[in-house]
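Reading through the structure tokens given below for one structure.
Missing here is one protein chain; the remaining ones are kept as they sit in the complex.
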Amino acid sequence: MASEMAHGAEAGGLETAMTHGSPEEPHASSRTYIAIALVLGVLTALEVMVFYVEALAPVLVPILLVLSAAKFVLVVGFFMHLKYDTNILRGLFFGPLAIAVAIIVAMMALYGYFL
Amino acid sequence: MATAEAAVHSEGKAGGTPAGGLWSWITTVDHKRIGILYFLSGLFFFLVGGLEALMIRLQLMVPENDMLSAEAFNQIFTMHGLTMVLFAVMPMAAGAFNYIVPLQIGARDVAFPRLNAFSYWLFLFGALLLNSSFFLGGAPNAGWFAYANLTSSQFSPGHGMDFYVLGLALAGAASIVAALNFIVTIINLRAPGLTFMRLPLFTWMTLVVSFLIILAFPPFTIGTIFLLFDRMFGTLFFEPSGGGDPVLWQHLFWIFGHPEVYILILPAFGIISDVIPTFSKKSLFGYPVVVYSGILIAFLGFGVWAHHMFSVGLGPIANSAFSGLTMLIAIPTGVKIFNWIATMWGGSIRFRAPMLFSIGLVAMFTIGGLSGVMHASAPADLQQTDTYFVVAHFHYVLFGGTIFGLFAGIYYWFPKVTGRFLGERLGAAHFWLMFVGMNLTFFPMHFAGLHGMPRRTFTYPAGLGFEGYNLMSTVGAAITLLAMLIFLFNFARGLRSEATAGANPWKASTLEWATSSPPPVHNFDVTPEVTSRDPLWNDGVALPAGEEKFHMPNPSYWPLVVAGGILVAAAGALVGLPVALLGAAVALAGIYGWSFEPIH
Partner (left out) sequence: MERTSTGVPNEKMLMWAFIGSECMLFGSLIATYLAYRGRSIVGPYEEELLNIPFITVTTFVLLMSSLMMVLALSAVQRGDTRGSKLFLFLTALLGVVFISGQVFEFSHFVHEGLGLGRNLFSGTFFLTTGFHGAHVTVGVIWLLTLWAMAMRGKLGPEKSLKVEVAGLYWHFVDVVWIVLFTIIYLMSGASGA
């Protein structure tokens, strides 16, 4: 589904926005990616460990939420490059995410989770 | 102004006029043609929905009528709602989004022209699939809202509800795809200098509505998939005996359904926010407020859904929360009314047809909004819900609001699209007759409802005091029918009238009026540069010197192929697995053909 309109503007003097996808834009190196992947593995292992430790059962949910959120942020921020992207792209993601989370929480409330 | 118009429009430039013939329409990827296809399809289904409305009104004209059986009535009122909401209003609005928005932002087309064509065909196939149910065992008959578990295979044993799920799956997907396209288009394809706060209001509302669509339709999709699985594969999502909760359906439906009503009204708000300034010769009063209130309405619209469920037993805390938020949403909505009035105040008003419909919207929507605020109070709503009071409310906002707004847009942009005018006197007659008819039909319903006439029933006993109201409503429907006939005549005649409309016959301020009527295929010879809001009024359009090289996208049949494959796959759910697989294979092949199609 590549965009189809090649358009070269001879317009007088107006600098058009520079194209994206050029090598100059900042992003992590391969080594950083591998390091992040390892961290993701460790976080997953931690999550599973917490699951198995009965003593932590009362705080299981908050701990899991924090660990999962950390994994989420790492994948979205680095693998999906959102840390380096424009505010518009961040808005396109976090806006809908916020609404989705709000609706999940509202439904949980409606189904008796917070009584 | 004159320089901008004269320099931008071209008759003689190569490629200015599009090819003719059926194949060119089938393979078109031109937003203007797709807009026309959407609009004409929407208009067709508006007439279908209107016919269904007339049948409802004839049945209800007198008590204990037997013109329609209960079963027939249930199918008709269900399809009336579905058709009007999904196949009439949304496509007519989409017609305007498609034709007008790229012009208003100074672009040559949308970001993904083939995806745009695909959305249209998928919508059309969904509409045809759902309407085919009338001839294939019966249309869905459980209301447009299809509450569970009336819709289970036990209580809705025919295939009507299956058509509901499948037809709406296609139409919903089409809407989402189109909305994604418009989001990218409006954010990314604006002419240089056209910042967000310089956008015409219609384009702004298109952007807001597009976000509503991509966020609201998925919950409905999920709900219908749950329904499909319950019906076809025995899952228990809405099955009380298995622990399922029919109210879950209502949640999922209204999480979609409430934003949907803002999807229906915001385009009309956008249209009149462009029309009223034009015919007041005055810029929109409080432009930022109108923009931000639109955004706020959309955002808050996700938080009020259970106000459709006050009688379901959610409990006082839930009811209070949703009640409060619903009252809150009345604020940004009401604010716009003041903005429109303030725009007209002190302006030099021309009461042409677009303006008549716009002012009509302001008045009728206010009435509908007032009954809406009455619904917002949960205790009061317990008397109003499920009565004709609600029917009155939503027809005031949908007919008096959305439909009037769409007609304002039709009369406003008809010259741009065709180069011709719709007749003014016939337009005024259309407006006044429709205004009288609409009010005569729906105002009495407030009283019928408060006197206890329930919704969604095919007849009512004599002696309960409903007769007079219903008779008035039916007479109003007849008057509305007359108004529509006048419109159709005006429309047909207008198409054949002399092409006398120049680039900017209304002396409006936005970019679509800076090119010829109709525009050339490529919209603008040179991409304009914008330096202010209302560019054509503020000398805010500059045309760079020199020629501009550009390439218009080639036509393509792949969008139709993929949409056709999906239609066959959906039919396969009813016919059999081999057909479903065949459809999926065709769609997949089509996607590959599309992806690897040479662009030049």
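Observations, loosely collected:
Order of writing sets the chain letters: A and B. Residues in each chain are counted from 1.
We take it that contacts are C-beta pairs under 8 Å (C-beta built on N, C-alpha and C of every residue); 3 or more make two chains touch, one makes a residue touch a chain.
Since we're looking at a predicted model, the values are computed, not measured.
Along subunit A, the points of touch with the absent chain fall at residues 1-3, 5-7, 9, 16-21, 23, 30, 33-34, 36-37, 40-41, 44, 47-48, 50-54, 57, 60-61, 64-65, 67-68, 71-72, 75-76, 78-80, 85-86, 88-89, 92-93, 95-97, 99-101, 103-104, 107-108, 110-111, 113. Mapped onto subunit B, the interface with the missing chain covers residues 111-112, 176, 180-181, 183-184, 187-190, 194, 214-219, 221-223, 225-226, 229, 233-237, 242-245, 248, 252, 255, 592, 595.
Operating definition for what follows: only the chains that are shown with their structure count from here on.
The mean-CA centres of subunit A and subunit B are about 33 angstrom from one another, to the nearest whole unit. Taken in their complex, subunit A has these residues touching subunit B: 1-12, 14, 16, 88, 92, 95-96, 99, 102-103, 106-107, 109-110. Subunit B contributes residues 108-109, 111-115, 183, 187, 192, 211, 214-215, 219, 251, 255, 299, 302-303, 306, 314, 318, 526-527, 529, 544-554, 594-595, 599-600 to its touches with subunit A in the complex.
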